[in-house]
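Note that this complex is displayed minus one protein chain, with the remaining chains in position.
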Amino acid sequence: MNLFVEPVGVSHFLLVGAVLFVAGVVCMATKRNALGVLMGIELVLNGANLNFIAFGSPYFRETSLGLDGQFIALFVIVLAAAEAAVALAIALNFYNNHATIDVDRADELKG
Amino acid sequence: MNLLAAVNWHSVLFMLFALLACVFALAVVFSQNVVRMAFYLVLSLASTAGLFMLAGAEFVGAMQIMIYVGGTLVLLVFGVMLTAQSTFVSMKTSAPEWLLAALVGGSLLYVLFLAAFGTSDWTTARKDQQTVSVAESKAAAPIGLGLLGIRVDSLSQPNETLKAGQSGYLLAFEIVSVHLLVVLIGAAYLARTKRRRQEWET
Partner (left out) sequence: MVEGINNFLGWEPDAWVGFVLTALIQVMILNVVLAGGALVFIWMERKISGRIQDRLGPTRVGGKFGWLQTLADGLKLLTKEDITPGEADPSLFKLAPYISLTASFATLLALPFANGWVGQEVNVALFFILAVLGLEVFGVILAGYASGSKWSLFGGMREAAQVVSYEVPVGLCAVIPVMICGTMNLVTIGNMQAGFFTNWLIFHDPFTFVVFWVYFTCAIASVNRAPFDLAEAESELVAGFHTEYSGLRWSLFFMAEYGSMFVVSGLASILFFGGWNGPIPVTHILSSVDANTLGWGDGSWAPFWTYLANAIGCINFILKAVLGVTVMIWVRWTLPRLRIDQVITTCWKYCVPLAAICFVGVMAWQAFQIPSGNDLPLPYQPIRAEVRETWAESTSSIGNAEQPTAEPADQVASVIIGEGV
């Protein structure tokens, strides 16, 4: 279909969400920097958020989730911010103890 | 000129933002420099905010820019700078790891692609598609009231069973608020410097 002329549907948003999600998963799997892993998590959460927004949008389907989609997305954003703060605090603490944030080096329980 | 008249600008803008979001998400994956990664992530998330606005969720889009891009990522860059040993940190990933990740990612993308385009209701736009306009999208007040437990948007819900479940998000809102307070205190506690105690002891 020619997207220049035809309106987009939920599927197109889902596709973008899927790309973001997979990019995030690969990022989490390949990065050894703790902050890189954190960025992967943010990408995954955004991919999920995009799906919620797309399903909640009244423009694409007649039976949409309505505002519930936006509510869930809001909560995800807020919780992601909280999660990032805690993860960053842990990373800083780890850096103070080990002088690195390489996640492969975090294999001992003794600080 | 007829060609230009037939262009669906909403779709064009969607493609623009979608392309930006995807390209910069992939740039995050393939970049080796942490600050560059953070920068690409900013662009990717900002484009996602644009997509939110295109889907009529202007409040969530602004929230995304405010909290994600303006807050979380500044925090991340801050963390990168605090933990950087050399000037420009980079950590290499070995080839087998890349291969495994590509395999997992590729198959995941394939499954998600099938799922996204598998339902005909999702692929086709609604028949009576409304005009999509940022100026006409007014979700902020219903969202605010919904967080207080009043769902002004779903009063016309004909299905009684569904209606009972749509009673607002006051409890969730309160829990998130308390959660944020706990996180604030917890993060400050975790990241505090421990020098003071040693100074006291010596």
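A and B label the chains in the order they appear, each numbered from 1.
The working rule: contacts are C-beta pairs under 8 Å (C-beta built on N, C-alpha and C of every residue); 3 or more make two chains touch, one makes a residue touch a chain.
From a predicted model like this one, the values you see are computed outputs, not experimental measurements.
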Item checked: Displayed chains contacting the withheld chain -> B
Item checked: Contact with the hidden chain (one of B:59, B:122 or B:169) -> B:59
Note to self: Touching the hidden chain in the complete assembly: which of B:27, B:150, B:176 or B:190 does that?
What the structure shows: B:150
Notebook entry, point to check: Which one touches the absent chain: B:39, B:98 or B:113?
Noted result: B:39
Check: What chain B residues would touch the chain not displayed?
Finding: 4-5, 7, 9, 33, 35-36, 39, 42, 46, 58-59, 62-63, 65-66, 69-71, 73-75, 77-78, 81-82, 87-88, 134-135, 137-142, 145, 148-150, 152-153, 155, 160, 163-164, 167
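Criterion: only the chains that are shown with their structure count from here on.
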Notebook entry, point to check: Using mean CA coordinates as chain centres, what's the chain A-chain B distance in Å?
Noted result: 6
Check: Of all residues in chain B, which touch chain A in the complex?
Finding: 6-8, 10-12, 14-15, 18, 21-22, 25-26, 28-29, 34, 37-38, 41, 44-45, 48, 51-52, 55-57, 59-60, 63-64, 67-68, 71-72, 75-76, 78-80, 82-83, 85, 89, 91, 93, 97-98, 100-102, 104-105, 108-109, 112-113, 115-117, 119, 121-130, 132, 139, 142-143, 146-147, 151, 153-154, 166, 169, 172, 176, 179-180, 183-184, 186-188, 190-191, 194
Next item on the list: State the interface residues of chain A toward chain B in the complex, per the touch definition above.
Entry: 3-16, 18-27, 29-33, 35-36, 38-40, 42-43, 46, 49-50, 53-54, 56-62, 66-71, 73-75, 77-82, 84-86, 88-93, 95-96, 99-102
